[in-house]
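Structure incoming, see below.
Missing here is one protein chain; the remaining ones are kept as they sit in the complex.
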Amino acid sequence: MATAVKTRKTKANKVGLAKANYKGRPSTLCAGCGHNSISSQIVNAAYELSLSPHQIIKLSGIGCSSKSPAYFLGRSHGFNSLHGRMPSLATGALVANRSLKAIGVSGDGDTASIGMGQFVHLVRRNVPMVYIIENNGVYGLTKGQFSATSDHEQTLKYAGTNPFMPIDLCMEALIANSGFVARSFAGDPKQVRELIKAALSFEGTAVLDIISPCVTFNDRDESTKSYSWGREHEDPLHDVTYVPRYEEIEVDYEAGETTEVRLHDGSALVLKKLDEEYDPTDRSAAIQILEQARANQVLATGLIYFNADLASLQDSEQMIERPLSELTVDELRPSQESLQEVLEGFK
Amino acid sequence: MATAVKTRKTKANKVGLAKANYKGRPSTLCAGCGHNSISSQIVNAAYELSLSPHQIIKLSGIGCSSKSPAYFLGRSHGFNSLHGRMPSLATGALVANRSLKAIGVSGDGDTASIGMGQFVHLVRRNVPMVYIIENNGVYGLTKGQFSATSDHEQTLKYAGTNPFMPIDLCMEALIANSGFVARSFAGDPKQVRELIKAALSFEGTAVLDIISPCVTFNDRDESTKSYSWGREHEDPLHDVTYVPRYEEIEVDYEAGETTEVRLHDGSALVLKKLDEEYDPTDRSAAIQILEQARANQVLATGLIYFNADLASLQDSEQMIERPLSELTVDELRPSQESLQEVLEGFK
Amino acid sequence: MTESPTHTKQVVNDFSMVVATANGSGSLTSNLALIRALFRMGIPVSGKNLFPSNIQGLPTWYTIRASSDGHTARRDSVEILVAMNASTFAEDHAGLSAGGACFYADNLPKPRARDDIIYYPMPIRDLVKEVNPPRNLKDYVANMGYVGIVSEMLGIDLEAIRGALLTHFHGREKPVELNMGMITLAAEWARDNLEKQDPYRVQAENKTEGKILIQGNTAGALGAIYGGVSFASWYPITPASSFADALREYLPQLRKDNGKNAFAVIQTEDELAAVGMAIGAGWVGARSMTSTSGPGISLMAEYVGLAFIVEIPLVIWDVQRMGPSTGLPTRTSQGDVMFVRYLGHGDTKNVILLPGSVAECFEFGWRAFDIAERLQTPVFVLSDLDLGMNLWMSDPFDYPDEPMDRGKVLTAEQLEEIGEYARYRDVDGDGITYRTLPGNEHPLAPWFARGTGHDDQAFYSERPDDWERNMERLMRKVDSARELVPAPIQHGSGKARVGLIYYGSTESAVQEARARLSEGLEIDTLRLRAVPFSAEVKQFIDDHEVVYVLEMNTDGQMHKLLQLEVPEQATRLRSLTQNNGLPLTARWIEQSVADQAGG
Partner (left out) sequence: MTESPTHTKQVVNDFSMVVATANGSGSLTSNLALIRALFRMGIPVSGKNLFPSNIQGLPTWYTIRASSDGHTARRDSVEILVAMNASTFAEDHAGLSAGGACFYADNLPKPRARDDIIYYPMPIRDLVKEVNPPRNLKDYVANMGYVGIVSEMLGIDLEAIRGALLTHFHGREKPVELNMGMITLAAEWARDNLEKQDPYRVQAENKTEGKILIQGNTAGALGAIYGGVSFASWYPITPASSFADALREYLPQLRKDNGKNAFAVIQTEDELAAVGMAIGAGWVGARSMTSTSGPGISLMAEYVGLAFIVEIPLVIWDVQRMGPSTGLPTRTSQGDVMFVRYLGHGDTKNVILLPGSVAECFEFGWRAFDIAERLQTPVFVLSDLDLGMNLWMSDPFDYPDEPMDRGKVLTAEQLEEIGEYARYRDVDGDGITYRTLPGNEHPLAPWFARGTGHDDQAFYSERPDDWERNMERLMRKVDSARELVPAPIQHGSGKARVGLIYYGSTESAVQEARARLSEGLEIDTLRLRAVPFSAEVKQFIDDHEVVYVLEMNTDGQMHKLLQLEVPEQATRLRSLTQNNGLPLTARWIEQSVADQAGG
């Protein structure tokens, strides 16, 4: 954990900002809500990565989770959009200005229920952004209805018993060809933070499905989205440590114990082997791990799948590096002569 | 092929109808369109199963494929709904009258592009219906744009080159927990017919992703949705034969060569082993076969996954067997006394 | 409690009491106990919950109005404040009327004292310590503290409180005892330590005899059930969710068929699916509906257009909240009128019902289905957050006084008799054609539903004459709704110079304003109950020199629809709107009308 520690010591980071500069407005979410702890890890990650807030945009749909962008990165522009439709808004924003880094925060209802279609197509286009699902298996803001990730057969106070099988958003992301699929747990802040850092350094859609308990409507011990269940059943695939570009990877593990994945900006995520070997670059292994976790009801967390070779949407569209939003009036309006030429073709 | 042959001999089927009674209006689709051949197999299947047309409803979205319900089962009610939104309409219709058998016909654009969300949720709810995707990897009716199942890197006259990876609708259905996932090819009419018969006897969402070439916009040899490619690359998992309830399964194969899956109405689909063993009841095997087909670019057809143990939506909702649409006025309006009782609670 | 000699003349059963708390603190139970107790003491009441769009910790104001005269609208003045929330104490304190009573938790930082109000500190914390409830119940119990003290100081019967709690906890004694423990303790403390100095008190009367206290969403859901709803699809959204909740609560009691459900209420993945399902169910012949609010309405636009042209009956219950967009999810408005009337591209035009009370929520709940199936078109019911989610006093609802109208549906037998069938042939000349339902075994029955152009047999047609004929008939059909829908309700001599047209939840405020105005300028009122308008509406406008159109939206939407209805009198119509999320008050109406009408 070299990085984090180091940066934490110094008050101001490489861009001269204190952590406070990455905070947002006071949260209006419930005390203890998992979403709040994820917000703080976003703050930590951005601070420790020394990102300039103006390079970041925050995006969300509608829900308690989707409110949270107001509670972090107060110095960044943000857009709290529509329920389930944030992916399209994010796509347009990032195509129009590819120099921006985007952090999208959504909920399980926002993504898996109403947002299923846009989510799949966002991933399929490989729009470069961090897409976080704060997954509590319930509709928080509307007071406790089932979402599409609620447990099969679980019972909730208002909603009754859920007859349907949950949607696994990591699996969805995987088969939609995401190059960065991770699962984590709000109760594991370090892992959340390191994964977010890596995701922020990845040039493609990085999907983080983070179990984020709703203490008000879905935190009973038997719920797979509760704190206690998470603590008891979390089974990390590896211990993850993000190592920035400008640092030698000198985290001292014995050889063989660790593997690393290189991110587009030259930084890396170091994966320390725990009980079993796991190779996140192996797609079928990734599918298997998700299937096993599903069958054995464990919370397998960590970097589930990684592939840095997929073209981003902007590259697929053969776009210039410069933000379209910065084109000058002259660049935007072709010349008078060009118009005459074009019109010739219609004579 | 006992069944088919038998019934074909006799002019009128068990409900006294000739095959002509299952036909629809003349097709206005292009000559040679794959959709037309699927329409005829739907006619054959319904005729050979001796279904009463009034027990069937036909549903579709919008597209050339979605027009086809006008061209079969002219004696059945049908609904040509909205682009990508047929699943919800089907759900409402089948919940309100569970005695109806539904055949839904959609396109790859209708399902994988605009319809992704509703498709996943239809399958997740396990709404009992036959859901056919007439998959030609292109938008036919709007003249040749790419759909979400178009081949990666393929080039089309109007649309240019497609930078995106195709969506595998069988995989989507599988991870959304469909109990009946099949893939077929319009150029393999027998398989199409037998699978449709089985699907019609299945009480849950039966998904058939049928490659159905668009001869006008996407039939070049290199397209995985073309006739020639299909003929060259089809690799059936097994030879399928539907055997109705009221018949002894006496298809003469040597023992071991065949397995069978039992459908809810007591009929069965007999699977004759071809080169390799394949067990469609093994979920991980199903996932693997789809992954392999994807990797090796083959058209693996047949019954990919089967599981008859999932509760239908109507059962999940603990509904009566009788169609809600048949409740009488007296059944619909509770008594005057009951109202007084209820209102007591508000005093 | 010892009566103070010094106190001014008493004000009995006529005040607004605001309880200021933070949401998620369980104060609702306390407030319901208070309001139900007053109600059981025979005092007319209404309760309005002004809550934030979040789950925990933000300011919430619950207003209980007691009114001997039976007024239930919001009113600007607050006579009694129960301050439990530090963050709003100053503001709430400033808003209290002169001579008012200020009950406050004594641990709150107290703003600079006013000398025109009476203060009653409440030692909530100490009282809680004394009762010492389980940790997770501390907040709830604390809130019972003010119930006890306020009851004591106003003279609310603790037995009535107890009864209210029993109802709330469905007869479970344990929680009732726990809470009553706190309440009586607090009441005793008040008796021993506080001196009554404000004029406000309650006294039992008999003005709620036989009445009920209910929310519009519950009333509407019950209405739908007695209207025979068998299929409902919905997607959670404030303020409409409690409509579906009520269906899910009462349908199992009222429509079971030996243990199984003779109905289905499906939570969908979004509103496109909700309306799609409802249309599918309506097509096969169920009495089908969906409930939602603004954002859902926007998402339903495409499917509504399909239902309009295919002619599928269904009911869409819109509990309006403040828009545009996500707007203010927990604030009331009447902003969807224009949008819903023309919802759907092309020439779509929809029928709208406008309930003005919980009783009409119930009535229109069942009537909407008769109208939808008669016309074979989507019927919208526009309620709003104030009507739908707040507590209203009402006479018990009348059981439907008309037989169910299933509209023009042909059975196999009838087809056999007639011997021919065309889905869209206007055989009766009323623009309404005959449906057959899927499952009908007669060979003539099937027709292919499509949103594309069609001839009278529902076959695809691009012919100009087919299209024109069909649209002409559809417009005629939808317009004929004016004869089917509930007629407007008028008050006044009919001879006044000034008329006032309004609709929906503003009814309570207008009722009260009418009483106030009656002293001053004479005014006739007409409450719209549907669009399109019955003949009386035009008549009413003809009969008045000036007609104000009162509504809670920014653009004066109903004013516009009325202008289009009576171009000859367009200039007589004056738009009167307030749209800030709060229900209208009688005073505002009175003043605005008086001002504009020049007194």
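Letters A, B and C mark the chains as written, and numbering starts fresh at 1 in each.
The criterion applied here is as follows: contacts are C-beta pairs under 8 Å (C-beta built on N, C-alpha and C of every residue); 3 or more make two chains touch, one makes a residue touch a chain.
Note that the structure is a prediction, hence the values are computed from the model and not measured.
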Omitted chain's touching partners, listed by label: A, B, C
Of A:Asn97, A:Ser228 or A:Thr258, the residue in touch with the unshown chain: A:Asn97
Residue of C:Thr63, C:Gln267, C:Thr348 or C:Thr585 in touch with the missing chain, whole complex considered: C:Thr348
Selected residue (touches chain absent from view) among C:Thr330, C:Gln376, C:Thr506 or C:Thr585: C:Thr330
Residues belonging to subunit B that touch the chain removed from view: 28-31, 62, 64, 67, 82-84, 113-114, 116, 139-143, 145-146, 148, 158, 160, 216
On subunit A, residues whose C-beta touches the chain left out of the figure: 25, 52-55, 57-58, 69-70, 74-82, 85, 87-97, 99-100, 117-118, 121, 314, 317-327, 329, 331-334, 336, 338-340, 342-343, 345-347
Residue ranges of subunit C at the interface with the undisplayed chain: 52-53, 294-295, 297-299, 301-302, 305-306, 308-310, 322-331, 333, 335-336, 338-339, 342-349, 450-453, 462, 464-465, 467-468, 471-472, 475, 553-555, 557, 560, 563-564, 567-568, 570-571, 573, 579-582
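The criterion applied here is as follows: only the chains that are shown with their structure count from here on.
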For subunit A paired with subunit C, centre-to-centre distance based on mean C-alpha positions, whole Å: 40
Centroid distance [mean C-alpha coordinates] between subunit C and subunit B, Å: 44
Numbers and ranges of subunit A residues touching at least 2 other chains: 113-114, 116, 148
Junction residues of subunit C, two or more chains touched: 269-270
